[in-house]
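Of the protein chains in this complex, all but one are displayed in their positions.
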Amino acid sequence: MSLLQVRDLHTHFISRNLDNEIRIATALNGVSFEVSRGEVLGLVGETGAGKSLTAYSVMNLLKPPAQVVGGVVEFDGRNLRDLETEDMNKLRGSEIAMVVQNPRSSLDPLTRIGEQLVRVHTAHTDTSESAARARAIEMLGAVGIPAPEQRMRAWPHELSGGMAQRVLIAMALMNEPKLIIADEPTTGLDVTVQAQILDLLRELVETRNVAAMVITHDLGIVAHYCDRMAVMFAGRIVETGAVETVFDNPEHPYTRTLIASTPERLRETKQKILGGGAPPNLYNLPPGCHYVERCQFADDSCNNPLVLEQVGDGHFAMCARMDAVREGWPS
Amino acid sequence: MADLALSGAPRARSIPEKVWGKIVGISRRSPTSIIGFVIILFFGLLALLAPLLMPYDPIAANPNLILQGPSANHWFGTDGNGMDVLSRVIFGSRFAFGIAIPVVIIALAIGIPIGLYSGYKGGNIDEAIMRVVDAFRVFPSIILALAVVAAAGPSLLNVVLVIGVLDAPIFVRVVRAEVLALRSSSFVESGLIVGNPTWRILFVHLLPNAIQGAMAQTAVRAAWAVRISATLAFLGIGIQPPTPEWGAMIRQGAEFMVNGQWWVGIFPGVALILMVLGLNMFGDGLQDLLDPKRRSGGK
Partner (left out) sequence: MTEPLLRAENLTKHFVTPRTAQTVRAVNGVSFEMHAGSTVGMVGESGSGKSTIGRMVVRLLKPTQGSVTFRGRDIAPLRDRAVRALRADLQMVFQDPWSALNPRMRVKRIIQEPLLLHSKLSDSARSDRVEEIARSVRLNTDLLTRFPGELSGGQLQRVCIARAIATDPGLIVLDEPTSSLDLSVRAGILDLLQELREKTGAAMLFISHDLGTVRLVSDHILVLYLGHIIESGPMAKVFDEPAHPYTQTLLSAHLPADPHTQLHRHLLEGEIPSPIDMPPGCPFSTRCPLVRDDCRTALPPMVDIGDGAQRAACIRIPEGSNKVPL
């Protein structure tokens, strides 16, 4: 049973430029995916694909000129877009928690971390300060921070990158969230610390039946820590499925290019991958498939509107020319 | 979403539509810049077209018409020498520009290279330079100007030079701040790796990128220059009557104010305030336009 169901989400940036013309950047163009309890969904895509924007749109944290202009965000049976601001505020930080990329920018530099953890708890529940403190210490321990009682009095700048990230996760856990959204949680951290944090996240998902969505550009993380993955391009999910399935049988040309560009595949195939190219212009996207300009298989049928089609068990892709791609892709 | 199927590509517009569009677009972001611009334009036109606009010769004294109030013949009245105040105010705008522009140019010419060098070098050299610069900034400029002009003589040139030098520290600070921010980005390292000598790093690489703040400040500093020179003239230093400079006119007007002859001082005073206001508004608005961080909103 999926905990979070996003259907056809559209987010636009609407602004006026200095020539007083309205400019609309269609950043999310019909994003659809689901996340269930006890599983980790990996969201991958290049810069500008809309991964972080998706998370912020779901959490209703957009600031002008960005705004959600269409779609449904259903969490635990409720449509989040219909919620009153107050109710959404209650949800955020308690049932849905977000862990962001740069831990230091999320921690208040002028407050000790213990205090910040306590605040998160008392803001959402009716517990006493001492109960909140006890829970904070418990959470710090759960995320593997040594000597948690002493750490409560630490200032954010005293923490290393890895510690700070762990404190953020502890904060996310304070109110027993049902869903954790982690946006590039390990970028910039050393490989060992990365492993520790990801192991922790995985454990939470498995033992506490939490649902998790990990946004990353690192396919290695997706391969080993995610159960399912969704590939984003120009504001759309172009392929989604179980991790092994997508790695073994990518259908969409973009996914194929991504998988083929990993060092592991490059070593095997020694094939010339001419991936990449100009990033899509969100102010002026092609009418049908957004990948046409970079795709070697594009033809006129690609200009028609597209939907995610089922290509296997739990495996979906959005491409008008999948048969041609299957035949034409070098093996 | 059908109702928002506007594509990003706007339909082609005609030239007048584009110009109006630009004006509206800019005024949405920064209404003050447009208002300020209009004011400056107004005075600029006055300065340029003064000979055509002045009803009378600004320094033609007429002993028969001393201290006449505003009338149909003399909209702003006449002053203590019988000279037409309106003509003098119009002509005075030339001085405002004649002072503001050279002062800012001198201040930029001194301030920018120092700011570039100091910010780039960093360390002890930077500290030493900034101490000197701060001393200048902190010193009461009027007193320094008084001293210099008293020593060197009350000519327009001296006034301009002194104010120009006094104005330079702001530009040093602004340029230096931008250079400091740029130093941490690797394009200075890139400049070095290619093999640029220091002067090229400063002027070819850093300057074009560090100049924005300084440019945004020019209008505001011009306003200050106008104000200071008017103040000096008011104090009796610098420009002397009968030269139709607003500060000197206000000085003269201050004497007559007591006797109820308000028009001699008020009109040049209003002109001065408007000019300075216009420059400040334009400068402020320019900063809003150029520095995206000052604007609100946006992700």
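When the chains are written out, they are named A and B in that same order, and each has its own residue count from 1.
By definition in this document, a contact is a pair of C-beta atoms (placed from the backbone, for glycine too) under 8 Å apart; a residue touches a chain by one contact, two chains touch by 3 or more.
Not measured: the values here are computed from a predicted model.
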Among B:Pro169, B:Gly191, B:Pro268 or B:Gly283, the residue in touch with the chain that has been omitted: B:Gly191
Given A:Leu9, A:Ala55, A:Ile96 or A:Val243, the one touching the chain that is not displayed: A:Val243
Sole residue of A:Asp108, A:Glu149, A:Asp190 or A:Asp323 that reaches the chain not shown, by the stated touch rule: A:Asp190
Sites on chain A contacted by the missing partner chain, in the whole complex: 46-47, 160, 162-163, 190-196, 199, 217-224, 243-244, 247, 254, 257-267, 272-279
Footprint left on chain B by the chain that the document does not show: 185-187, 189-197, 205, 208-209
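Definition applied: only the chains that are shown with their structure count from here on.
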Between chain A and chain B, centroid-to-centroid distance (C-alpha), Å: 50
List of chain B residues in touch with chain A within their complex: 1, 4, 6-10, 18, 20-26, 28-29, 289, 297-299
In the complex, chain A residues that touch chain B: 10, 12-13, 15-26, 56, 62-66, 69-70, 281-285
